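One structure, pasted below without further comment.
Certain chains of the assembly are absent from this excerpt, and the rest are unmoved.
Note that the chains take the letters A, B and C in the order they are written out, and that residue 1 is the start of every chain.
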Amino acid sequence: MNVERIRRLLEAVRDGRQTPEDALNALRDLPFEDLGFAKIDHHRQLRRGFPEVILCRGKTTPQVVEIFRKLAEREGMVLATRAEPSVYEAVHAVVPAAEYHEAARAITYGQPSASLPGNVLIVSAGTADIPVAEEAAITAQMAGATVTRLFDVGVAGLHRLLGHRKELEQATVIIVVAGMEGALASVVGGLVDKPLVAVPTSVGYGASFHGLAPLLTMLNSCASGVAVVNIDNGFGAGHFAALLCRTLQSHRERA
Amino acid sequence: MNVERIRRLLEAVRDGRQTPEDALNALRDLPFEDLGFAKIDHHRQLRRGFPEVILCRGKTTPQVVEIFRKLAEREGMVLATRAEPSVYEAVHAVVPAAEYHEAARAITYGQPSASLPGNVLIVSAGTADIPVAEEAAITAQMAGATVTRLFDVGVAGLHRLLGHRKELEQATVIIVVAGMEGALASVVGGLVDKPLVAVPTSVGYGASFHGLAPLLTMLNSCASGVAVVNIDNGFGAGHFAALLCRTLQSHRERA
Amino acid sequence: MNVERIRRLLEAVRDGRQTPEDALNALRDLPFEDLGFAKIDHHRQLRRGFPEVILCRGKTTPQVVEIFRKLAEREGMVLATRAEPSVYEAVHAVVPAAEYHEAARAITYGQPSASLPGNVLIVSAGTADIPVAEEAAITAQMAGATVTRLFDVGVAGLHRLLGHRKELEQATVIIVVAGMEGALASVVGGLVDKPLVAVPTSVGYGASFHGLAPLLTMLNSCASGVAVVNIDNGFGAGHFAALLCRTLQSHRERA
């Protein structure tokens, strides 16, 4: 660790073994983050309890296996998203403790050591949106968050959503996953006044333009309290929600 | 009328004043629509009761005044849309019986002689959507339709909309006018199973891209029974709804 | 059924077994739709005669089979759209009475018990547009509507369309299905003054941008009375047209 190295440098100055001018030059040659970023890296420790993440898409199976293996050895927890079953099989052969979450297309290794306060409610519209919703769920759970799922409550059958107002009211943060026209985010945002993370999905056809339509819908939501992540980015929403729950924890600890 | 001319031609053939070959050539030289389109023009008579329409946008004030004057003389009813107050003043100076509908930015002349069956419900989201909603309303009314207005019932305050389910149930056809993200069309379409004409408006900013966002939302509506017209096209929606009401009338007459 | 539960609650109040205050609280705890939506669900009964619908696209074959089987058991009629032949085979193995409509890529089960008034005319431009046009046709027919097909009458051979003016005049509502540049909707809309539902298709290449070109064409149609559904959304157009025919029926019944 470099802090040690700097300490030794300062001790050498104290002991007269090194002039201040030489020490100054030595300081300049240190890797950048050693001093300047020391503090920022302190917050890396806050990250503990969050898994390391691998986005499988765009990587070859051997690449995923290799990265997964290293992280599983070094870290307590790993999360791999957008993983096809065949990728899981290859990972599993090398890391037998790895688990597959088929609906989420995710591989996990390890468990969060403690649970975060708060409640993440994940609301999704159609059956085809479930993979994205599950990716959000697994991501938040691996970070220690408590997750409630409220699937298949699209705008076309509004009464189903309205019948679940209790879940809506008890949530700390709500993730809304919807494709086609994405109106669900506005509707949920109009019912409750809570932080809401909207995830447009590429579910749909024609003028949905691979998720552009729900993306625009959500960005223009007339309901306040809605923020949006990338199309199909279940991971991003789950991570954001978990960060929010961790914020609750830090504040509780300080209080 | 050309039918007369053709009849005379045939009588001349009958009377031997003209050979069949000459008559054949004469038929070929008639203006196209005289024969072929005679029947199609019959349906022009069905149009009676509908006003002639002028889209003021893109025309100079003198052009609008001149067209309005001519139509007011020749036809019983005129509707001019997208008319600024100054345009109305110029029209009014020449056609004193012309009326201005400020909220709809429309000028009308004359009244429908009879009212169509059915009930056109116009639902709009925000205050800024009212000009488009009113344009739809005036258009349908000038065609003889009965119009009910349900304004300012956006998705962000869903309970307001839900409190008006009677109006929704009593409508024959519903026009939903909404800007920003346009989710209202899906919500209304999810509540009732009726023909619904959605009008996206250019109300909004940023990623609404001048109405593109609600347009895409409405085209991708997960609620069935939703058809869409051009951005800000209140006239188109009102006319479509009136056509639908006239269809009721024709069928009632046949029945 | 919850109405029963509320009735029992009220009887308990009447009988003094429960105080009004307790009953009030109990009412508040009921699932949302039990009271508030009771009426709206009344109109669900109006839906009778319309099939339940499954959009196969984006669902696995086992998912489709399972949903189809359940709906076939519970409901009288089922319509599955965008179904590949292999999907049909799997459905057919479990629901032998299911029928396949190859041109429409649709599976149906059951028949509408009665026919709706009116006449749905479906006009399409090219051979490649037929699957979408047939999807619209089957959808409308399963809802009880009478459908007339007028295929292969594109703008490039205008005389073929003009030769069918009788069909145009006899239609209650017209569905125009066209890809490439989609001009057919404007042409038909210019010939007759009837409710016209335009369906852009993704047929074409290059600057048709997967249906964007005909979509924009139809939205900007200079002919009035044109409303538009999503690209390739034959189902949406057929459903809209059937809703319109059912409106005729309700009005006839009231008259």
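In this text, a contact is a pair of C-beta atoms (placed from the backbone, for glycine too) under 8 Å apart; a residue touches a chain by one contact, two chains touch by 3 or more.
All figures in this text were calculated on a predicted structure; none of them were measured in a lab.
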| item | value |
| --- | --- |
| Whole-complex copies, counting every chain including the 3 in place | 8 |
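The rule is short, and it goes like this: only the chains that are shown with their structure count from here on.
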| item | value |
| --- | --- |
| Per-chain Cα centre nearest the global Cα centre, belonging to chain | C |
| Most remote chain, CA-based centroid, reference being chain A | B |
| Distance from the mean Cα position of chain C to that of chain A, given in whole angstrom | 39 |
| Chain A and chain B: spacing of chain centres that average the CA atoms, whole Å | 50 |
| Where chain C touches two or more other chains, by residue | 36, 40, 215, 230-231 |
| Touch list for chain C against partner chain A, complex | 31-33, 36-37, 40-41, 57-59, 63, 200, 202, 210-212, 215, 230-233 |
| In the complex, chain B residues that touch chain C | 36, 39-40, 43, 46-47, 50, 53, 117-118, 162, 165, 168-169, 172-173, 191-195, 197, 215, 219-220, 224-231, 235-237, 239-240, 243-244, 247-248, 251-252, 255 |
| Chain A to chain C touching residues, read off their complex | 127-128, 159, 162-163, 165, 203, 205-208 |
